[in-house]
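One structure, as structure tokens, below. Some questions next.
Removed: one protein chain of the complex. Kept in place: all other protein chains.
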Amino acid sequence: MTFSITRAGHIEFRVTDLERARHFYVEVLGFLENGRDDQHLYLGGLEEREHHGLTLRLADSPGVSHLAFRVADPGDLERLARLYAENGRPTRWLAPGEEAGQGRALRVQDATGLPLEFYHEMERRDWRLQRFDQYRGANVMRLDHFNVQVPQVQAAYDWFTQTLGFYCSELTVTEEEPPSLWAAWLHRKQNVHDIALMNGVGPRLHHAGFWLANQESVLRACDVLAASGYADSIERGPGRHGISNALFVYLRDPDGNRIELYTNDYIIPDPDWEPIRWRINDPRRATFWGHKPPSSWFDEAALVESIETGKLLPTSPPPLRDRPEFVT
Amino acid sequence: MTFSITRAGHIEFRVTDLERARHFYVEVLGFLENGRDDQHLYLGGLEEREHHGLTLRLADSPGVSHLAFRVADPGDLERLARLYAENGRPTRWLAPGEEAGQGRALRVQDATGLPLEFYHEMERRDWRLQRFDQYRGANVMRLDHFNVQVPQVQAAYDWFTQTLGFYCSELTVTEEEPPSLWAAWLHRKQNVHDIALMNGVGPRLHHAGFWLANQESVLRACDVLAASGYADSIERGPGRHGISNALFVYLRDPDGNRIELYTNDYIIPDPDWEPIRWRINDPRRATFWGHKPPSSWFDEAALVESIETGKLLPTSPPPLRDRPEFVT
Amino acid sequence: MTFSITRAGHIEFRVTDLERARHFYVEVLGFLENGRDDQHLYLGGLEEREHHGLTLRLADSPGVSHLAFRVADPGDLERLARLYAENGRPTRWLAPGEEAGQGRALRVQDATGLPLEFYHEMERRDWRLQRFDQYRGANVMRLDHFNVQVPQVQAAYDWFTQTLGFYCSELTVTEEEPPSLWAAWLHRKQNVHDIALMNGVGPRLHHAGFWLANQESVLRACDVLAASGYADSIERGPGRHGISNALFVYLRDPDGNRIELYTNDYIIPDPDWEPIRWRINDPRRATFWGHKPPSSWFDEAALVESIETGKLLPTSPPPLRDRPEFVT
Partner (left out) sequence: MTFSITRAGHIEFRVTDLERARHFYVEVLGFLENGRDDQHLYLGGLEEREHHGLTLRLADSPGVSHLAFRVADPGDLERLARLYAENGRPTRWLAPGEEAGQGRALRVQDATGLPLEFYHEMERRDWRLQRFDQYRGANVMRLDHFNVQVPQVQAAYDWFTQTLGFYCSELTVTEEEPPSLWAAWLHRKQNVHDIALMNGVGPRLHHAGFWLANQESVLRACDVLAASGYADSIERGPGRHGISNALFVYLRDPDGNRIELYTNDYIIPDPDWEPIRWRINDPRRATFWGHKPPSSWFDEAALVESIETGKLLPTSPPPLRDRPEFVT
């Protein structure tokens, strides 16, 4: 059984103040505002064609409602529902329009505890790729990937690759012999990742990665943030990743939810790509230029919701050490 | 029947002076030299992993030997051989190593007359993506696409999409009602094209497109060419395409073979992408900024070889007018 | 006698529709709007600190009111008034505030016929260099230079260098022996020019040059113009100048006044800089990449006002041919 998952499609962040969050994402970073109601802001990037790539939902604490993947074949929704049910995982159907702009969709609580959504039908909006007059701030093009922390990376890796059909582009192993899998970058679309699995306290969303038009936009993002009073939101970078080769910067939104602005990785058109393998303590792995990440980057991440109750789920610690030696 | 074609894989240009061509491609533009013998230079880009992406072969006139597509499933080679044979088209098997670094491969003379190659096995070389010390000149990352002129675009379109399984990203139609298909951009990997079919005298290769690291590299390519005495090789651009959104420049190598340096197009992860449709005389179609292409860009293109005799094939004129009104 | 001229300070364009001009300059190109009244819009760049760098004045035809240079020593205004009076040239004093934000200033009709202004005192405004949240469109940093067409370049050159104290960075001579001076790039601030004198029908302003933050901004200017329906305003470029080394694009505003967006030239801190000398028909002189300028670039330029009557002045043809051989 294979599934027609095409890509990371959208994500829903919980925020405690919609206007404050709107200022950060729309006014400063230049996300497009595609729609809104009392409880939600529906945002997107210049290269996206769907109703939303990032939803901000008013809540009493930060966190993540769900991570959504698109499927090309609408019949996969039923097949995925059966798969998760057979594996004893909770599932829930969303009626058309229950999520604005979206057709019937499936939410599942993955074995990792992650709240995943699978959808096929989504309202299209006008394409802004060549509306250069609307490029602003960080020139955010599109949602690129999710990075999640889970205590059992190997089990999650097996599920995502063997059952859901993700491909692995790069991976990180521990220094022991034999080594254990510490993190994996998995993709369905043809670049480095749609989802990265990272060893750590989980289930948590570490960050959502958004693709920028070019490297200058990463610098401009920092400039605009600092000019707008958000210098403190810059948590790590700009830098070059060893993994993925991307130029990146990590930000914390006003609620502490983390996003990555990311560009300049590579394409993987061939399914027989041999994953690039890194040792966890290689100093060029996380930041090719050698910069040490701050400890907050390992300690802090976003809790995720139960798809049944909407409550934030408890977390468990990982058996493996949750960070490399190379941290400030 | 579907085929596992993954991407445009490599192309072989005929050149009349290997050293002269090497200076242009390697010394000035910064292509990597992966290998050579008396008759061939095997070149590549920084993001590529295979033995060659561009071969230069010594010949008594310019032109193109073959355009190669990779297949993920080696069994597709036999299936493609049968398909072409059943359609009455010439095919020829290449033994492993007959083309340096390559396993057993299939050449066919397509119904359009184009000499296509399909291959699966190709020697891998060390990856240079993060060998930034080897970035030079135009920072050429990889072969991106072929653009061919054929007299019967509609027939070629039908074959490539319905039989070979290519997807259409964008297309151009004539101004008449009902309109005729004038050009189509077709892809297997997830960006705008692996092959573009353009109405014109054919079969001819119009150009091979190579992907650059960023927009600055397009400007730098012009700077380095001019500083090295190759200003005359710049035929058109730099400019922004309406189609594909790419920043581009077209060059003529010392033999007149045309390449495009190209960057900043978009990705298409969803198979149900609805093609963007342009009228041929839309002034923003070819160059979004409004620049008119020179007439040479329509008049001149590279002849292609017979896969059986190695001779250059005769061409036929198209029934449709071969260019927009919008030409200098 | 030497004068303390520091730089090209501002220019006043005549426009026939203020709102239309505002859309082009402010909404699309991102000039800052520093002030306005019924007859004027006062614009500026992100790096400028004065009340205006570009004034748009409502008039019944396009053209140029005056070109202003700043002097560091306010006493130079009287000395310049005497100098021009002694040379039989018309002068006129502007009272403080007669030009908004400006102190007492001097206008003269130069021997070339050009309406020059000299000023010292100008209202300062808040600096926007680090207001990255206000960077938009072309990221226009500052007025850089004036380029004028005059029939007698040698005489104008002598006056500007020997009497006004300008330095020459680069010059162009005809192909004859002995050669005649065809154009000269003259500066007071330490880059390539504050004013360029070009052989041609004159007195006319050929263009005002504005400095952009970087090369990407030249490309972005074209993108934003085309996305906003102004593709036709792009007259020439983007390209690299041989002279000055700058990356450039020439635009025509909705009234036909010409501006250049310009970046990446070089600095000249030493007064004993030896001018770079070009022959007029060197194909890399005007565009290093070899592109031919369009004939409109030579045929069309802006008439200038009489400082006494405000009427546009008649022009005279030059004795030398007004363009290189290298034109489309």
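We just call them A, B and C in the order they show up, numbering each chain from 1.
Note that a residue touches a chain if its C-beta (ideal position, glycine included) is under 8 Å from a C-beta of that chain, and two chains touch if they have at least 3 such contacts.
Remember, predicted model here, so these are calculated numbers, not experimental data.
Displayed chains that the missing chain touches over the full complex: A, B, C (touch as defined at the top). In the complete complex, the hidden chain is touched by one of C:16, C:163, C:180 or C:214, namely C:214. Residue-wise, the contact with the chain that is not shown comes from B:228, picked out of B:180, B:228 or B:296.
Of the candidate positions B:20, B:82 or B:131, contact with the hidden chain is made by B:131. Of B:99, B:216, B:270 or B:305, it is B:216 that touches the chain left out of the display.
Looking at chain C, the residues touching the absent chain are 6-7, 47, 70, 72, 129-130, 142, 188-191, 213-215, 242, 245, 264, 266-267, 269-272, 288. Although one chain is not displayed, its contacts with chain A can still be listed: residues 215-216, 219, 222-223, 225-226, 231-232, 234, 238, 240, 247, 283-284, 288-291, 328. Contact between chain B and the unshown chain involves residues 28, 130-133, 135-137, 214, 216, 220, 223-224, 226-228.
Assume only the chains that are shown with their structure count from here on.
Distance between chain A and chain C, defined via averaged C-alpha coordinates, is recorded as 49 Å. Inter-chain spacing, taken between the CA centroids of chain B and chain C, is 44 Å. The multi-chain contact residues of chain B, meaning those touching 2 or more other chains, are 215, 288.
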